[in-house]
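One protein chain omitted, others in place.
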Amino acid sequence: MDFAPSERAADLTARVAEFMAEEIAPVEPGYHRDLADLRRSGDPWQPLSVLEELKAKARARGLWNLFLPREHAGDYAVRFGTDGGEGLSNVDYAPLAELMGRSAIAPLVFNCNAPDTGNMEVLLRYGSPEQRREWLEPLLDGRIRSAFTMTEPDVASSDATNMEATAVVDGDEVVVNGRKWWSTGVGHPDCQVLVFMGLTDPEEDRHRRHSMVLVPRHAPGVKVERMLDTMGVHDEPLGHGEVSFTDVRVPVANIISGPGEAFAIAQGRLGPGRVHHCMRLIGLAELALELGCTRALERSAFGKPLANLGGNRERIAEARIAIDQARLLVLHAAWKLDVGGPLNALSEVSQIKVAVPAMAQKVIDMAMQLHGGGGLSSDFPLAGAWTAARALRLADGPDEVHRGVVARLELGKYGAAR
Amino acid sequence: MDFAPSERAADLTARVAEFMAEEIAPVEPGYHRDLADLRRSGDPWQPLSVLEELKAKARARGLWNLFLPREHAGDYAVRFGTDGGEGLSNVDYAPLAELMGRSAIAPLVFNCNAPDTGNMEVLLRYGSPEQRREWLEPLLDGRIRSAFTMTEPDVASSDATNMEATAVVDGDEVVVNGRKWWSTGVGHPDCQVLVFMGLTDPEEDRHRRHSMVLVPRHAPGVKVERMLDTMGVHDEPLGHGEVSFTDVRVPVANIISGPGEAFAIAQGRLGPGRVHHCMRLIGLAELALELGCTRALERSAFGKPLANLGGNRERIAEARIAIDQARLLVLHAAWKLDVGGPLNALSEVSQIKVAVPAMAQKVIDMAMQLHGGGGLSSDFPLAGAWTAARALRLADGPDEVHRGVVARLELGKYGAAR
Amino acid sequence: MDFAPSERAADLTARVAEFMAEEIAPVEPGYHRDLADLRRSGDPWQPLSVLEELKAKARARGLWNLFLPREHAGDYAVRFGTDGGEGLSNVDYAPLAELMGRSAIAPLVFNCNAPDTGNMEVLLRYGSPEQRREWLEPLLDGRIRSAFTMTEPDVASSDATNMEATAVVDGDEVVVNGRKWWSTGVGHPDCQVLVFMGLTDPEEDRHRRHSMVLVPRHAPGVKVERMLDTMGVHDEPLGHGEVSFTDVRVPVANIISGPGEAFAIAQGRLGPGRVHHCMRLIGLAELALELGCTRALERSAFGKPLANLGGNRERIAEARIAIDQARLLVLHAAWKLDVGGPLNALSEVSQIKVAVPAMAQKVIDMAMQLHGGGGLSSDFPLAGAWTAARALRLADGPDEVHRGVVARLELGKYGAAR
Partner (left out) sequence: MDFAPSERAADLTARVAEFMAEEIAPVEPGYHRDLADLRRSGDPWQPLSVLEELKAKARARGLWNLFLPREHAGDYAVRFGTDGGEGLSNVDYAPLAELMGRSAIAPLVFNCNAPDTGNMEVLLRYGSPEQRREWLEPLLDGRIRSAFTMTEPDVASSDATNMEATAVVDGDEVVVNGRKWWSTGVGHPDCQVLVFMGLTDPEEDRHRRHSMVLVPRHAPGVKVERMLDTMGVHDEPLGHGEVSFTDVRVPVANIISGPGEAFAIAQGRLGPGRVHHCMRLIGLAELALELGCTRALERSAFGKPLANLGGNRERIAEARIAIDQARLLVLHAAWKLDVGGPLNALSEVSQIKVAVPAMAQKVIDMAMQLHGGGGLSSDFPLAGAWTAARALRLADGPDEVHRGVVARLELGKYGAAR
């Protein structure tokens, strides 16, 4: 057992941290100010040009597509600029995701943001050569963006078999119909492709009925009905959309891995994606703890620094303990994915999905409280971090469903069916 | 001991509920849609006309200024339309505040919204006849609005003695300087007066140094620097402002109750105000539980209504228990205020300020979780309710300070100094 | 709404408090020392003589059988010495139960201890004149004790319909068979009667199958197999027993209220009993908070009284808030029982059963922590109080079952079946 990072992880961690300090930190406050101005008067969905400049710089330093999974990266890491020319293991990538999580724009800058990373992984693992050429390469290049459309407004989508949208094969076409929401990324003007999940054959076995289809964003019949807010925040320029699909026809070759394969693909897609989400949240929680400690030492009330008042020290200690526990749990889940693949880490991946957002929400809440009214405002990244953590208790499956998975596997050890 | 409401409370509760069902509920969704449209393109700070229409209706039915405290209402209840022509006890008003809390606009409609109610109470109890004529009467009439400016951005304002703004007497004028934030209400175009709290005499005893001054909103030197958001929400049309005061000169007669009286006034002001805030939050929590139960019965996953999945029933039970405990605690605090005044209820008022927002936040969070992604969006009032509950853990004094008050009084029973 | 106690409640509260201070407090430490000695070498099941002396004194002052319910007391309150000659309402008795809860022996001293009170209530409400003469009168007289045998070791007894013990009518006898445990009170040498619950007619409707039978403690076939401990504690001299019943024959007249009535009786029995349990726990929690505050002020570490270290003040405040909320919830449930009977207060009674033991456990835990190692030992009443609170999360129905009841009634408001 060895908790030290590999040399490559340590090197990349140092370089990502340096890039963030030198290139992102100086411009990020201005970025948020400009975005706020656009929200008041202008178009916040039009990405600010600084993003493209930062992307170019990151790519020039090899800090590009670092999420590429070691075992599936092939030569894409060479062709699309990942430092070292090969992908990383989950456990090596994890600390980089943590760092990126500290900034609202870093994931985009390093071409490592959700849902594009997950979609790229799907194409890497399951895409046909044509699908990869058409969609994966421009995504790796950072030229286009993508969305993932699975959740539906009209049913409890925590049970994916509830899905009512359809993807019916009709000759050499697939006909796509239905309504999806919380489709992250559809707000971006560069969004060119939607990974759509729908019912193909209701007669099939419960987990073989659905297909995943690549639907061009501007195909006839695709309509972004509105952009949703999460607690008042629209997360421009990616955003979360409600999208209707009306008799959308795409070639049958747009189905990924063939009809009925959607659940098999989703299974493989979600493990690393959840590790990334969780590590980014851990980065946010660390940032919140830093801000909280700093504030607790700088501000005084009743003649003492806040740090020395009431239960603040104990809460700071609890935050440190909670973050460290959560990070170790995620690293361990990442390692399980590395050594045995998604089926080896079903419980672990659901565990982190439950534990980390709740931890982050609590730590950030504590830091907000130390900031007084300021903690509620946009003057600090805390309110936004809090919203992100809260949303993650629902996104990618609500806590309750993941607890159900963990319990089923636990009770299964004692012979329980489900 | 008798937990039944008085006849007057029962009658008014029924009538307020009826008004809300008949007049407010049908128009509120449209109100929020129109406000959202104004946010995207327009001026959300300009109150929608429906508000004035509703105010007129409420007043016509005597559902106006119901917050007026029994013992201080004098003939204002008669002159300004409160049903029955006299004020209410705290314990009788409490269930009305709970009902109003279920709607984002009802408090305004009934002329019972913060911070105007608190400011009116201050003027009732401590204002001179001139101050009451000039400011209280138009407030009771619903013609103008007001703000309370106490919290400062540059110091930990949870310790009010930290305050750096000044209100210096200079002959027959007071000169006001400083910077305040979280001044609720300054965004409203009808806001005509700011109750300003500042340092007058640093040589005086710690709680006799500050004065409360009535500053006209448009006096030279008063500037609303910006409107703050709480977690992305601006709470138009009232809003929370950052306000600078630069050599603002007002007549010395604008000091309420004389120089050095600010802390004495604040003490008396805050008890009922906190009861109101807490009862409104209880209303929000009840609404959230209702929405949660309804959703839990309507939506199904894994072949069962959500209500029958996992821990949902246990969480619904915990929510019911938590709400009922909180309501009883607030009613008891209101009763203590009624029978013995603010000094009789110091611990109780701080207790509810700690217990209720935390309870509401938890209950609303549970209901959000039952709503899935929808719970995060503006499609339901839950996200806004959550923000309101979270903010109340800081507004009017952070939890930690109120716990300090409760502990001081508790340990004082055993002879502890402080 | 009026939170002030009635005159009678206030008077009795003062007198019970006085009796406890003057008569019980001085001898209780010695009582526990003597009991501990008997545990090491002797027979702790033989009640110490001081108990009978205290009972005589309490009775002489009219502080006897105060639990007698107003609406069922009849002339028993006169004949058996209750002050004022009539029973009390639940809401008037509640503060007396709280006081008694502060002492491990007070409930016995005032003839107000479980399970005798519950059994006496059953006989009062449902007993035949003969049953009352034979069992109720000596119980009211304090001459005998009783036990309630319902829970069974071999099935999950949280679902009472699981019960496997039988009470089969055979001519003019009932034949009782089965094994029960957690039969509180069977350890006492004065225990003369067991209220037994068993299956009579499996063909009947689910809640009409069981009967309640009065079984003399020394009837042939009744055997106390062993006395159980709760976390190492045997609660002598009452204790909790495992009891086997083997072909025990008693007259059919020993069935209370007729065959098949057990559930109907249990329903009525448990409301007030749970109010009593909960109020006693609130007394324990108050005692723990007192001890905690005292210790926090007396002991110092790192140069300060414990009260001023870390989060101790905040925890003391949270304890005060939690106790007050819990007390109000129980008083409200007691009032609901008073005004509408058990069926009017189903949710309320289950609510307190969930909320109060958890609250007490937490508050006592906090006080233990303030006492350091001493808090774990028998030097303070905290460890015993903790055990009592923990046990109450299972006794009289586990938390989970009561949450189920609350949720069922809550969801029922929206039309849910169960």
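All chains are identified by letter, namely A, B and C, in their written order; residue positions are counted from 1 within each chain.
Note that in this section a contact is a pair of C-beta atoms (placed from the backbone, for glycine too) under 8 Å apart; a residue touches a chain by one contact, two chains touch by 3 or more.
Because the structure is a prediction, the values reported are computed rather than measured.
Engineer: Going by the touch rule at the top, give the shown chains the omitted chain contacts.
Structural biologist: Across the whole assembly, the hidden chain touches A, B, C.
Engineer: Can you say which of C:59, C:188 or C:390 touches the chain missing from this structure?
Structural biologist: Counting the whole complex, the residue in contact with the absent chain is C:390.
Engineer: So one chain is hidden, and I want to know which residue out of B:5, B:138 or B:310 touches that hidden chain in the complete assembly.
Structural biologist: Of the candidates B:5, B:138 or B:310, B:310 is in touch with the missing chain.
Engineer: For the full complex, which residue in C:13, C:166, C:230 or C:267 touches the chain that was left out?
Structural biologist: That would be C:230, which touches the missing chain.
Engineer: Where does chain A touch the missing chain, residue by residue?
Structural biologist: Interface residues of chain A facing the absent chain: 1-6, 9, 91, 289-290, 293-294, 296-297, 305, 307, 313-314, 316-318, 320-321, 324-326, 328-329, 331-332, 335-336, 339, 347-348, 350-351, 354-355, 400, 402-408, 410-411, 413-416.
Engineer: For the chain that got dropped from the picture, name the residues of chain C it touches.
Structural biologist: That gives, for chain C, the contact residues 151, 153, 155-159, 162, 181-182, 228-233, 299-302, 306, 309-312, 365, 368-369, 372-378, 383-384, 386-387, 390-391, 393-395, 398-400, 403-404.
Engineer: Contacts of chain B with the missing chain: which residues?
Structural biologist: Missing-chain contacts on chain B: residues 310-311, 313-315.
Everything below uses one rule, namely that only the chains that are shown with their structure count from here on.
Engineer: Greatest Cα-centroid separation from chain B: which chain?
Structural biologist: The most remote chain is C.
Engineer: Determine how many degrees of rotation, between 0 and 180 and to the nearest 5, align the Cα atoms of chain A with the equivalent atoms in chain B.
Structural biologist: So the angle, rounded to a multiple of 5, is 180 degrees.
Engineer: So how far apart, in whole Å, are chain A and chain B when each is placed at the average of its C-alpha atoms?
Structural biologist: Distance between chain centres, rounded to whole Å: 38 Å.
Engineer: Among the residues of chain A, which ones contact at least 2 other chains?
Structural biologist: Residues 310-311.
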